[in-house]
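Each remark here refers to the structure printed beneath this line.
With one protein chain withheld, the remaining protein chains of the complex are depicted in position.
Entry: chain A
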Amino acid sequence: MSTDHMSTPTKIRVATTWLDGCSGCHMSFLDMDERLIALAERIEIVYSPLVDTKELPEQVDVGILEGSISSEDDLEKAKTFRKRCKLLVSLGDCAVNGNVPSMRNHFKLADVMDRAYRENVTLQPQIPTREVPALLGTVKPIHGVVPVDIFVPGCPPRADAIWHVLSELIEGRIPDPSQVTRFGA
């Protein structure tokens, strides 16, 4: 991807989104602090919880997914990202290995719903059905549903790790995240 961009002033188009995770990976992204300014000169964030755009553009260079695949909405978003992004990055343990969201896989979905919305609720206990996506029976990492190009483990990956990965991508190299981060981080 990036060799084309090295020769042109065009910025690398980056999209991010947040599936079943805690947003900690996006917080870690923001923890790059003043490096964000340097980054803004090389990349353009075209879609993300960090910007206003509501629609994922048709063509994106790098897609970054935080969180695991737990609902129909997560699945849909992951598929759309895969379709429109040249390079897909799994950011953080939830995206890479399921992490904490996948701990519900040991229970039946109906039991999980009961526990959350009936057993522990005192006022109008009910299973939500409107305006929330249906949960899937099994939580999966991103690469359990679509092919992923780069895996950045960590809970969350440190800002330095995210900086390393993005810097390598900007320079047109494929990063090796194991140099800078690990499961659990």
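The definition used in the following text is that contacts are C-beta pairs under 8 Å (C-beta built on N, C-alpha and C of every residue); 3 or more make two chains touch, one makes a residue touch a chain; residues count from 1.
FYI, contacts and distances are computed from a predicted model.
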When one chain of this assembly is omitted, its UniProt record names it as which of these: "FAD-binding oxidoreductase", "ABC-type lipoprotein export system ATPase subunit", "Sugar ABC transporter permease" or "NAD-reducing hydrogenase subunit HoxU"?
"NAD-reducing hydrogenase subunit HoxU"
Residue positions on chain A contacting the omitted chain are 90, 93, 96-100, 102-103, 105-106, 138, 141, 143-144, 148, 151-153, 155, 176-178, 181-185
